[in-house]
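Below you will find the structure I want to go over with you.
A single protein chain has been omitted; all remaining protein chains appear in their positions.
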Amino acid sequence: MEYIYASLLLHSAKKDITEDSLKNVLTAAGINVDEVRVKAVVAALKEVNIDEVLKNAAAMPVAAAPAAQ
Amino acid sequence: MEYIYASLLLHSAKKDITEDSLKNVLTAAGINVDEVRVKAVVAALKEVNIDEVLKNAAAMPVAAAPAAQ
Amino acid sequence: MEYIYASLLLHSAKKDITEDSLKNVLTAAGINVDEVRVKAVVAALKEVNIDEVLKNAAAMPVAAAPAAQ
Amino acid sequence: MEYIYASLLLHSAKKDITEDSLKNVLTAAGINVDEVRVKAVVAALKEVNIDEVLKNAAAMPVAAAPAAQ
Amino acid sequence: MEYIYASLLLHSAKKDITEDSLKNVLTAAGINVDEVRVKAVVAALKEVNIDEVLKNAAAMPVAAAPAAQ
Amino acid sequence: MEYIYASLLLHSAKKDITEDSLKNVLTAAGINVDEVRVKAVVAALKEVNIDEVLKNAAAMPVAAAPAAQ
Partner (left out) sequence: MIEMSITIQQKKIPQWKIDEVKELEQLIKENKTIIIANLEKFPADKLHEIRKKFRGYAEIRVSKNTLFKIAAKNAGLDITKIEKYLNSSNAFIFSNENPFTISINLNKSRLKRYAIAGDKSDEEIVIPAGDTGMPAGPILSTFGKLKVPTRVQDGKVAVTKDTLIAKPGDTIPAEAIPILQKLGIMPVYVKLTMKVAYHEGLLIPAEELEVNLDDYRSEIGEAYRNTIALGVEIAYPVPDVLKISITKAQNYSLNLAGEMGYISKDTAEIVFIKALAKANALAEAINDKANLGIQVAQ
């Protein structure tokens, strides 16, 4: 989840999520950055409206309690 | 929520959440760090079992039960 | 909601919610105090078990907002 | 949660939430003010659109954080 | 479900779902295409507002995602 | 989500999800393949037991209840 946390960190700070900004954050957290994954994340996020996703996540009704434990 | 994402990033990278590590991550994200907030968050997180919370978060996505004080 | 926030502030500080204490807080917040409302709030809150209400508010499933779009 | 109650009191009275106004309210409620915390809360609130947060409050996916007591 | 996955692949890539495009995708995945079924799926999807269906699916409680242990 | 649908298509056709097979399917769908993302998805899926995940995913009430209008 590191790449997602880092992306949301940037997003909630209203910074652009670019390969560089993402790498900076991950590196600062002491993570060995996987270039491929960074590129993939940035590319995938371009296709997603993050605010929309978060809004829906918040509006989500009492969700699916996992079927079994 | 920046402080939380940064903390989760550190946590999932298995790094200690200290004032320094948190500041590093936030700064790398281009955020003007508020020393006082960093101190307060780090101190409060010391009392939280993050793994436990994440496990519950995943298992029960929505069921309000904040502490009543 | 000012009168309610002021009352909850007093409550969480473990102070009695009296006409005087309520007026003090409201005035300190720069609010022109309505004497009649203060009286009404103080009388009403005497009858309400605030801790109980807070506990229920917390326990209420946040489902409150189904994705109703 | 006194600092938040006090902040929302000011907000709902359409007053600016400054270190001074917050301290005034807290003091009026008989609370020993923690300067550091006041600073932290005021700084944090500056980055947040309170109205927006309140609008979404009902939809909050407040999960899994039962009172630790 | 292969026919559905293939249709969703085309849809999310913003391609028309035709008998040819569907057959192409299925064949590329090494699947023996059933012409009748292809026809049926393409015909049925014409009568459906796919975006609408997906939006409803997304609005469903999907939050539960137990973190991998 | 194209990469995911393509992976699901291959998986449900009982084909290995390799960089080549994934690229084939995506190309057949008329998608400009992003090599990096293909690599990232294939690498990530290697760490995941898809059958297990799908079983769990399907067991979620979520999957069970599409808006049945």
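So that you can tell them apart, the chains are marked A, B, C, D, E and F in the order they are listed, and the count of residues begins at 1 in each.
Everything below uses one rule, namely that a contact is a pair of C-beta atoms (placed from the backbone, for glycine too) under 8 Å apart; a residue touches a chain by one contact, two chains touch by 3 or more.
This is a predicted model, so every value here is computed, not measured.
When the omitted chain is restored, the residue from A:Leu10, A:Leu26 or A:Leu45 that touches it is A:Leu45.
The chain not shown here touches chain A at positions 1, 3-5, 7-8, 40-41, 44-45, 47-48, 50, 53-54, 56-58, 60. Listed by residue number, the positions of chain E touching the unshown chain are 1, 3-5, 7-8, 37, 40-41, 43-45, 47-48, 50, 53-54, 56-58, 60, 62-68.
Listed here are the chain B residues that touch the chain not shown: 1, 3-5, 7-8, 12, 37, 40-41, 43-45, 47-48, 50, 53-54, 56-58, 61-62, 64, 66-69.
Simple rule for what comes next: only the chains that are shown with their structure count from here on.
When the interfaces E-F and A-F are ranked by C-beta pairs in contact, the top one is E-F.
For the pair chain B and chain E, the distance between mean C-alpha positions equals 39 Å. Averaging Cα coordinates per chain places chain C and chain E 53 Å apart. In whole angstrom, the spacing between the mean C-alpha positions of chain A and chain B is 16.
Within chain E, residues 59, 61-64, 66 each touch two or more of the remaining chains.
Chain contact summary for the complex, chain C toward chain D: residues 1-2, 5-6, 8-10, 12-13, 15, 21, 24-31, 58, 62, 64-65. Interface of chain D with chain B (complex): residues 1, 36-37, 39-40, 43-44, 60-69. Taken together, the chain F residues at the contact with chain A in this complex read 34, 36-37, 39-41, 43, 56, 59-62.
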